[in-house]
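My questions all concern the structure below.
A single protein chain has been removed from this complex, and every other one stays in its place.
Then we have chain A:
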Amino acid sequence: MDELKDLIAEQIPRLRRYARALVGGRAQADDLVQDTLERGWARRHLWRRGSDPRAWLFTIMHNLHVNQVRGRVRAPGLTPLEDNAPEHAWRPAAEEALIVRDLARALEQLPPEYRETVLLIGLEQMSYQEAAEVLGVPVGTVMSRLARGRERLRALMSGQTQPTLRRVK
């Protein structure tokens, strides 16, 4: 099992990057990573030797995140937990900063399923097939979420407001 432990530990930086992009604040993101690691570790007997630990861990994180988002929706009136302000560790040039900040803000406005899809592919560079497995949806759904998510980001960043969107699976 030490082999698996090392494989999981190797994934921590990437899990943290994805979580940070997904939920924003550092503490909140690390909470999600910690939940993911603990759940993964508790279920380590379910891991198939030789299979990709990254996809497995990202799937766990996806499921936890979905549950958290649902939990929040069912508890109206709650302030989002943890620090709200996303923390970014870099200092870009002024003009660049504007674009980058805009994307961070636009990302927050995406429905969670679009955000996940855009991040898994654009940031984590997963194949469409891998993203489909992590998200538990068909590849076609990944493609349509990706297209809509990216187009939404583009619209948000060019200052266009879109009419209320339909939730598309």
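Everything that follows uses one rule, which is that contacts are C-beta pairs under 8 Å (C-beta built on N, C-alpha and C of every residue); 3 or more make two chains touch, one makes a residue touch a chain; residues count from 1.
Everything below uses one rule, namely that contacts and distances are computed from a predicted model.
In the listed set "Putative zinc-finger domain-containing protein", "Cytochrome c", "ATP-binding cassette domain-containing protein" or "Sodium:solute symporter family protein", the entry agreeing with the UniProt name of the missing subunit chain is "Putative zinc-finger domain-containing protein".
Although one chain is not shown, part of chain A still touches it, namely residues 5, 8-9, 12-14, 16-18, 20-21, 27, 30-31, 33-35, 37-39, 41-43, 63-64, 67-68, 70-71, 74-75, 77-79, 81-83, 88-90, 92, 96, 99-100, 103-104, 118-119, 121-123, 125, 127-128, 143, 146-147, 150-151, 153-154, 157.
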